[in-house]
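Certain chains of the assembly are absent from this excerpt, and the rest are unmoved.
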Amino acid sequence: MSKKRLGFIIKSLPYKTEASKLAVTHAISSQTAEIYLEDGDSVEPVICFIGDGVFNCIKGQQSMKHYGITSIEQHIKNALLLDLKVMICSEDLEKFRIKKESVIMDASEMGGETLAIIASYTEIQKEMNAVDHLLFF
Amino acid sequence: MGRLTIGSFSSPAGTMSLDFAIKLAEAAINKGHAVDLWLSGNATVLGNKDQKHYKDYSHLQKTVKLMFNSGRFRMAICEACAETRGCHKDITMDECIRASMDWHLASCFSADRVIMIGDN
Amino acid sequence: MKLCVFMSECRSGSDLIDRLEAEKLGIILVCNGVYHAAADYEIRSWLFPKNAHLYVLAEDLESRAIETSRVAPEFRVITYSDIVDLIFNEYEKTIWI
């Protein structure tokens, strides 16, 4: 009975490529990975947005309206609804002058209680050290 | 020996990222390691049967078949990624697993090393 | 020539645009190029050519949740329909960068 922690580190801008969306959807799929594992074993993801990746976290994305695809915003909310750990780099938000009010912090309208964490790069680096494997997107 | 899980969503033809994945997998298998390859996005077309070989494009299917013969290689494609491209089960190679992303996560669980090639 | 440039990235391509010479130059920001229009995001480290006509695609701003209020005043916010008219009526050649 053991747990492996995987760090999904998102550094890419949204929409031009599918990197950031795949990162979040792969992280979410940890919830059903148990069907392939021994009883009691599990995979725990942590999702971190750094660099250009923080642009994935802006509220109000209208990709469904214009392109008919689920927004990355919705995927991040789904992750929060499943109580996944989501970290967003505070220095990078500041660098790009993205206000904290503009950032997706919760999935409260869907009944979620877990909040995204705005964290320093140092804290994110600590997570990168702590996880078993790193996946950069 | 160890177990390596490689993930990729790069196209099999035209970019060299999936070539890297396949060459790395091959080298690992030749050294006695076991390799799981997870393909999503454009990379899923590598699971198609009967990819025609032109000299202008990488022909990775040949190496994939050799790796299957080793008994230490598994390859799975993201079923949704394939179906959204109109590539259904009838044209998927028999040895190739069609699965959801959780297959990849479970493979990472058992891996000694994980590499995700996060290129388009 | 009258040249219309589609700028689809925000981390590359500016060097190419700086070298282009055109009697009339239009730059339409699309895809991730649209971040260049949101001046206060500080993602732009480059100045657009002085005499260029600047446009930005509304759909791609909105998909990325970039509010029109953030768009620098030198840009005209346009639709796909406007792009069709621009490339047929105002420019002779179009390139994608």
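Observations, loosely collected:
Going by the order they are written in, the chains are A, B and C; count residues from 1 in each one.
The rule is simple: a contact is a pair of C-beta atoms (placed from the backbone, for glycine too) under 8 Å apart; a residue touches a chain by one contact, two chains touch by 3 or more.
Nothing here was measured: the structure is a model prediction, and the numbers come from that model.
Protein chain copy numbers for the full complex, given in the shown labels, come to A x2, B x2, C x2.
Heads up, the rule we're going with is that only the chains that are shown with their structure count from here on.
Chain centres here are Cα means. That of chain B falls 38 Å from that of chain C.
Centre-to-centre separation between chain A and chain B, using Cα means, comes to 25 Å.
Centre-to-centre, using mean CA coordinates, chain A is 30 Å away from chain C. Residue positions of chain A touching 2 or more other chains: there are none.
Within chain C, contacts with two or more other chains are made by no residue at all. The part of chain A that touches chain B in the complex is made up of residues 4, 6, 12, 17-19, 22-23, 25-26, 28-33, 35-37, 41, 43, 45, 133-137. Taken in their complex, chain B has these residues touching chain A: 7, 9, 40-41, 100-109, 111, 113-114, 116, 118-120.
Residues 13-16, 52, 55, 58-63, 65-67, 71, 73, 95-98, 102 of chain A are the ones that touch chain C when the two sit in their complex.
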